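With one protein chain removed, the remaining protein chains of the complex are shown where they sit.
Lettered A and B in written order, each chain numbered from 1.
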Amino acid sequence: MKAAVIVFPGSNCDTDCFHALRDVVKVPVEYVWHKSQDLPKVDLVVIPGGFSYGDYLRTGAIARFSPVMESVIKHANDGRAVIGICNGFQILLESGLLPGAMLRNKTLEFICKHTWIRTEENLTIFTGQMEPGETLCVPIAHGEGNYYCDDDTLKSLHDNSQVVFRYSSEEGKLGEEFNPNGSRDHIAGIVNKKKNVLGMMPHPERSSEDILGSSDGRKIFESILTALE
Amino acid sequence: MMFKARIHTSLKKSVLDPQGQTTLHALESLGFKEAKGLRIGKYFELALEAADRKKAEASIHAMCDKLLHNPVIEEYSFEIQESPS
Partner (left out) sequence: MPALDSTTPITPELIVAHGITPEEYQRIKDILGHEPNITELGMFSVMWSEHCSYKNSKPILKLFSKMNAALPHQENLLVKPGQENAGIVDIGDGYAVCFKIESHNHPSAIEPFQGAATGVGGILRDIFTMGARPILLMNSLRFGDLAQPVSQRLFRGVVAGIAHYGNCMGIPTVGGDIYFDGSYEGNPLVNAMALGIIKKDEIVRGAAHGIGNPVYYVGATTGRDGLGGAAFASKELSEQSHEDRPAVQVGDPFMEKLLMEACLELLKTDALVGMQDMGAAGLTCAGCETASRASTGVEIDLARVPRRETGMIPYEILLSESQERMLVIVKKGKEKEVEAIFEKWDLHAVKIGEVTPGNKYRVLDAGKLAAEIPAKALADEGPVYTREEEKPAYLEKAQQLDLRSIYEPKDFNLTLKRLLSHPSIASKAWVWQQYDHMVRTDTVFYPGHDAALIRIKGTQKGIAVATDCNSLYVYLDPFEGGKIAVAEAARNVVCSGAKPIGVTNCLNFGNPMKPEIFWQFHQAVAGMIESCTALETPVTGGNVSFYNESPQGAIYPTPTIGMVGLLDNIEKRVPSAFQNEGDIVFLAGETFNELGGSHYLMLEHGLKQGLPPRLDLKREGSLQQFILAAADTRKLASCHDLSEGGLAVALAECCIKSEEGLGATITDLEGIRKSQKGLRDDALYFGESQSRAIISVKPEHCKDVRNLAQKQGTTLFEIGKVGGDTLILEDRVRLLVWDAANLFDRTIPNVMERK
């Protein structure tokens, strides 16, 4: 398996994703500059976190118009794997690859802390190594991770098993007290209908090594590796 | 011709606006009991060139649809006036 990490002006988790893939999961990986028209031949495209274009208009709103995004959309439409983390998730929403939008956190403040997320769906290439209901300790770091969609979209997300991760307690209990940002239905990550595009607010690349306090996030990368090898 | 447009985007009525609610609460606690509702949006001031007003309006709609607002959560409105070039 080969991976590419897209770099937008203002990306700041690009090197972290690169490190997790190359040095932890041991996957060949390269950076792709946002002005590039084409993608190299890769199996997985990672859209990393950060503040693309300063997030000045809306998070992810300007990045979606970068030249490379056309190739990313094509890559996704061809059924190949894309994972957008944090700002990457926001870019996927703005680009229409995933449904919904992000609102400011209910606290109105940026929040960086470890959260527990519950695996809702393990029949995806991103979650194959987890049991259904398995919880993972993965940190969040965002000011706008309050996922929003209308009732119809929410129903269709559930009907098609597109909700992959929800915020929960360590034991997997759902509740407002475990939802850090006010996200609708405690949603932390969703996939598209074809289940080849994942967007998630928590950062698996920040929880892939024990020295960082948790290595649960590594399971997501390992799931992808297993599915795509 | 040069035009000046004032564009407003704000969250749709159906979408919760925690920023607006918090600010309303702050007004209330400052004694402004008459404040009954508050929503926060963004304001853009755009200078643009167009052949006529109709064309200017059309291009503002296009800009809003393509970039300036997110139709999933936001709505927009604008006023336009001719400005001396």
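Here is the rule we go by: a residue touches a chain if its C-beta (ideal position, glycine included) is under 8 Å from a C-beta of that chain, and two chains touch if they have at least 3 such contacts.
Everything numeric in this text was worked out from a predicted model, so none of it was measured.
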**Contact set of chain A toward the excluded chain (per top definition)** = 9-13, 15-16, 19-20, 23, 33, 35, 49-51, 53-56, 107-113, 139, 141, 143, 203, 205-206, 208-209, 211-213
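We take it that only the chains that are shown with their structure count from here on.
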**Item:** Chain centre separation (chain A, chain B; CA means) in Å
**Value:** 30
**Prompt:** Where on chain B does chain A make contact in their complex?
**Reply:** 11, 14-16, 18-19, 22, 67-68, 70, 72-73
**Complete:** In their shared complex, chain B is touched by residues of chain A numbered 57-58, 61-62, 65, 93-94, 99-101, 103-104, 106, 108, 148-150, 182
